[in-house]
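The block underneath contains the structure these notes are about, expressed in structure tokens.
Yeah, one chain of the complex is gone here, protein chain that is, but the others are all in their spots.
Every chain is named by a letter (A and B) in the order it is written, and numbering of its residues begins at 1.
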Amino acid sequence: MSIYNPPAGWFKAPAGAERLWVGLALGWCIIMSLAMPYWHFYGKQNPTGEAYRVSVADFGTRVREFVDASTVGEDSGVPVVEIPPGGDGYLMARMWAFYPVIKMKKGQTYRLHISSADLQHGFSLQPLNMNFQVLPGYDHVLTITPTSTGIFPIICNEFCGIGHHTMTGRIIVE
Amino acid sequence: MGDQDPDDKHPIQKLMDNPWLLLVLGILIPTLSYTVWGWIEVWMTPAAKLP
Partner (left out) sequence: MASAVEGLPISGNHAANEVRSCDTTSLPVCLAAQQFIRMHAVVAVVFLLIGGIAAILLALTRWPAVHLLDAQWYYRLLTLHGLNMLIFWILNFEIAVLYFAGTVLLNTRLASKKTAWAAFLLMVIGAIMVDVTIFRGKSDVLMTSYVPLQAAPPFYLGIILLAVGTLIGVINFFATVYIAKRDRTYEGSVPLVVFGAIAAAIIAVVTLLHGAVVMIPTFLWSAGILSTAPDPAWYRITWWGLGHMSQQVNVCAMVSVWYLLGTLTVGSKPLNQAVCRGAFVLYILFINLASAHHILVDPAVGPAWKIWNTSYAMYLAVLASMIHGFTVPASIEVAMRKKGFNRGLFGWLAGAPWSNPGFSGFFLSLVIFGFGGGITGVVLGTQQINIMAHNTLRIPGHFHVTVVGGTTLAFMALTYYVVPLIFQRDFYAKTLCRIQPFIFGGGITLFALGMSFAGSYGVPRRHWDVEFTGGQFATGFDPGAHVMLGVMGIGGTIAFVGLLLYCLLVVAAVFFGRKIAGEPMEAWNEEPRSAIEGGVSGEEVDDHRTPGTLVLVTVFLSAFAVYYFANWMWLADVWEVR
């Protein structure tokens, strides 16, 4: 039994149903092992983790320049900034808001740079439910193509202090 | 019936009967594959090109 020392000669190959199951399970594991690399090359949703080291101040400068260059309006007091098609947009997460409001066009591809001014934050785009980690000192670049239009809330889903649950942002896609 | 003759034992059984070897492998493999490789990835993150 499991609590007694096994008799000598216990080392033997599996047989019967056990062997069948080990084979089936291994086959399933191989299938799953192929899925991620497959999707990496042929699938359209991949968290590659492209990132660059950047100081909070330098990233803040880029956000300011982006806002100055491409603001197209205002939403609840926050600048709405449209990323030029194929271009770079900058989103800053900080306690407790995402800044600015980002505007994109459906079907266009953009490089969205996200970083934090202070603590770790979570970029969670709703209702799509797309989630990425945001770290201070790192410019997390998402090469992103919106495939639907509308107003998409961003919520923060990484604990960042007492105002964490009030932290929201917005992406608009036309 | 005493301990099996070491020559009789299958090499995998020898591995299983050796907790110290398992300890070394159990520390080395995850530390290299997950931790050290992960640290290297982070340390090799390039600097952002200035505007």
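One rule holds in what follows: contacts are C-beta pairs under 8 Å (C-beta built on N, C-alpha and C of every residue); 3 or more make two chains touch, one makes a residue touch a chain.
These numbers were taken from a predicted model, which means no experiment stands behind them.
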| item | value |
| --- | --- |
| Absent chain, residues of chain B that touch it | 1-4, 12-13, 15-17, 19, 22-23, 25-27, 29-31, 33-35, 37-39, 41-42, 45 |
| Residues from chain A at the interface with the omitted partner, ascending | 1-8, 10-18, 20-22, 24-26, 28-30, 32-33, 35-37, 39-40, 43-51, 75-76, 78, 96-98, 109, 118-120, 122, 124-148, 153, 155-162, 164-170 |
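Following the convention adopted for this analysis, only the chains that are shown with their structure count from here on.
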| item | value |
| --- | --- |
| Chain centre separation (chain A, chain B; CA means) in Å | 30 |
| Contact set on chain B toward chain A in their complex | 1, 3-4, 9-10, 12-13, 16, 45-51 |
| Touch list for chain A against partner chain B, complex | 7-9, 11, 51-54, 58-59, 61-62, 65, 138-139 |
